[in-house]
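A single protein chain has been omitted from the complex, and every remaining protein chain is retained in its original position.
For chain A:
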């Protein structure tokens, strides 16, 4: 009898403990799994359609081709509208960017330390566009599980973020993010990103990200198409020489 009780207590403690640790572990595991889904391809090419929607519902459309290698090399080449066709942006590690304007026939290096600035008139800041792993940038906490998502609360590591927290809804089965809500330091929700993921080959692809700036009531949709993974892009494809082509 006694041993039974002991066993029961022990089991309870172990279960409780494991639940507790599973919980703590879960948050960072979930986030790591999400990073995995988002950043595992070696390289990616595709077409990007950027739709800017202002508060009156007026749309402006830009198109670009995108090439990306790993998490820190990316080439954006605009193809539409005509006036911006040929403009290319090359992002390299350590906040180095090169911009090519075909009308000038030359490139300029852009060093930007102001990462809260929006990228090319979109609602994505340079910070949002940066492919740094979420598990590196944020400390996660599991808030709740709800339907088919885990709700994580991410707190920035170090003080240098414009956000006080980001709430992420992570798909329970496939671990891609469905929704991210960005809060400013006044704890007001300032931006919301809605993700639509599709599986292409072995990888999950964000076929659409809809970012809404709640203050400006302005929206940006980034749609990916013709996506190809692991086509063997090399560092040579991410040089200033390539930028100018």
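Here is the rule we go by: contacts are C-beta pairs under 8 Å (C-beta built on N, C-alpha and C of every residue); 3 or more make two chains touch, one makes a residue touch a chain; residues count from 1.
The rule is short, and it goes like this: contacts and distances are computed from a predicted model.
Peer 1: Of the options "SSD domain-containing protein", "Dihydroorotate dehydrogenase electron transfer subunit", "Ferredoxin-NADP reductase" or "Citrate lyase acyl carrier protein", which is the UniProt protein name for the chain that has been left out of view?
Peer 2: From the listed options "SSD domain-containing protein", "Dihydroorotate dehydrogenase electron transfer subunit", "Ferredoxin-NADP reductase" or "Citrate lyase acyl carrier protein", the omitted chain resolves to "SSD domain-containing protein".
Peer 1: Any idea which of A:30, A:87, A:193 or A:206 touches the chain not displayed?
Peer 2: Selected residue, touching the omitted chain: A:87.
Peer 1: For the chain left off this view, which of A:58, A:144 or A:241 is in contact with it?
Peer 2: A:58
Peer 1: Can you name the residues of chain A that touch the chain not displayed here?
Peer 2: Residues 54, 58, 83-84, 87, 98-99, 101-104, 106, 108-114, 117-122, 159-160, 184-188, 215-216 of chain A touch the chain absent from view.
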